[in-house]
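One structure is given here, and the rest of the page talks about it.
Shown here is a partial selection of chains from the complex, left in place.
Order of writing sets the labels: A and B. Residues in every chain begin at 1.
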Amino acid sequence: MGEGRPCGLITLLTDFGARDAYAGVMKGVIAGLAPSARVIDVSHEVPPQDIRAAGIVWSQAIPYFPPGTVHVAVVDPGVGSRRRILAFEGQGSIFLVPDNGLIGYVLGKRAVRRAVQVTRPEHFLHPVSATFHGRDIFAPVAARIALGLPIDALGPAARSHRREELPPMRVRRLSRGAAARLRAAGEVIHIDVFGNAVTNLAPIKGRRLVRLEAAGAAIEGLSPSYAAARKGEPLAIVGSAGFIELSVNQGSAARELGLAVGDRVTALWK
Amino acid sequence: MGEGRPCGLITLLTDFGARDAYAGVMKGVIAGLAPSARVIDVSHEVPPQDIRAAGIVWSQAIPYFPPGTVHVAVVDPGVGSRRRILAFEGQGSIFLVPDNGLIGYVLGKRAVRRAVQVTRPEHFLHPVSATFHGRDIFAPVAARIALGLPIDALGPAARSHRREELPPMRVRRLSRGAAARLRAAGEVIHIDVFGNAVTNLAPIKGRRLVRLEAAGAAIEGLSPSYAAARKGEPLAIVGSAGFIELSVNQGSAARELGLAVGDRVTALWK
């Protein structure tokens, strides 16, 4: 199979919630056009119109889907306006997303092999509403891509596109010499369902974490597992996406340490 | 394929929520009887036993599924009592639903091509409980319909059935003559996940919306998109189901205008 050849799998990431039929409707449209396509929900509980939150959830999911998956993200405050919808090929898969920066969380600049504007109305559901492009554009286009339509058929090439990215962690040496300690500054980028506070700080190769500080709390060293700390005790651990998280064994670090997205975090490395 | 011939697709709409296994159990029963059937969730977050809320969500979803879909709705305060369960053919699809009025939101009176009482116990799961007909009747019957069982085999014809419908919008002329303004009176029928307040007011052909009033707020004219209003500003827009909605660009109209289901809305048309 060629790079980006569809495998019949479509994923959905939206802020549509579970109460309305919006996500189900997208699946109905897909089932009508591509009955053999399979659809997997990444999440429909992105906070409304929160592109960064969507990007962080999306970036945790994408690497674990097979090549040729069509990844659809509809977190789209600009729906119905002149904002563009783009299709990307990269990392062996296809991405369908509003041009609002979200793609930056999952496809590095150089990983974009092709970018196309989704403009050809013969692939849409008509009449196209002003408020639900998930149903009228994203779902039918995703179905057609899953059936084999090359993304070039969707419209003209996109010469540029908007990109958001995670805030970078900033690292500085605290003294001269190879043995100098490093201080890394970052922030809480996500609170997960367990109350784990995911940061943008990654482990530093060849270094050992001395102390992690956030919201007035200080944690010594990295824990090999949640259970290595006593029940209710805060700990730092390398989470499943490779970032350092503040956690509480069998508790919620967000609640118990008072942590929220955007809080500053600093790490001292030896 | 004949009218209403099953396509192997089943949709579920319930008030079962996500915490219990109830929806999953229905899928288990279906998978055991009809392994090749595919199941799509319309929603399981209908407010408990709220038939109108269920009807509005259902009516937004049904038109987007392929013909031959078996649509199952279990919002069923009368479970275990003598209320009937009915199967309908209409609009090219099959509907399985308690006889509590819900069908009225998705099948107009003349669109009902056949209505049958679901009474033949050989199609049920036994013993039939008094509290979970979703598992014991709806799921196995839906599976058998998806496999090709004609609905006539489910029991005797239903000569009548209960129907709820959306409240109608009431339109009156404000003066004589072709150029007379029209005033339409309606209500908020649904608050969606974004806080959009969906009304029962539809656009009037050949007319232009002058003003929309609700909960003390007045909005001038229809917006072509959410983003055509300034961030945080209220607007009126034709929503994806064809009804006029009160929205706030990147905000919640329900919260910011204090709107709730049942609130009166009036529209002035020129």
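Here is the rule we use: contacts are C-beta pairs under 8 Å (C-beta built on N, C-alpha and C of every residue); 3 or more make two chains touch, one makes a residue touch a chain.
Keep in mind the model is a prediction, meaning the values are calculated, not measured.
Colleague: Given 2 chains in view, how many copies does the entire assembly contain?
Modeller: 3
By our rule, only the chains that are shown with their structure count from here on.
Colleague: As a multiple of 5 degrees, what angle does the CA superposition of chain A onto its copy chain B give?
Modeller: Chain A sits rotated relative to chain B by 120 degrees.
Colleague: Hey, how far is the Cα centre of chain A from the one of chain B, in Å?
Modeller: Between these chains, centre-to-centre, one finds 32 Å.
Colleague: For the complex, which residues does chain A have touching chain B?
Modeller: Counting only chain A, the residues touching chain B are 15-25, 27-29, 31-32, 35, 48-49, 77-81, 83, 129-132, 135-136.
Colleague: Mind listing the chain B positions that touch chain A in their complex?
Modeller: Checking each residue of chain B against chain A gives 7-9, 11, 13, 18, 38, 40-46, 57-58, 60-61, 64-66, 69, 192-195, 224-228, 237-240, 245, 249-250, 252.
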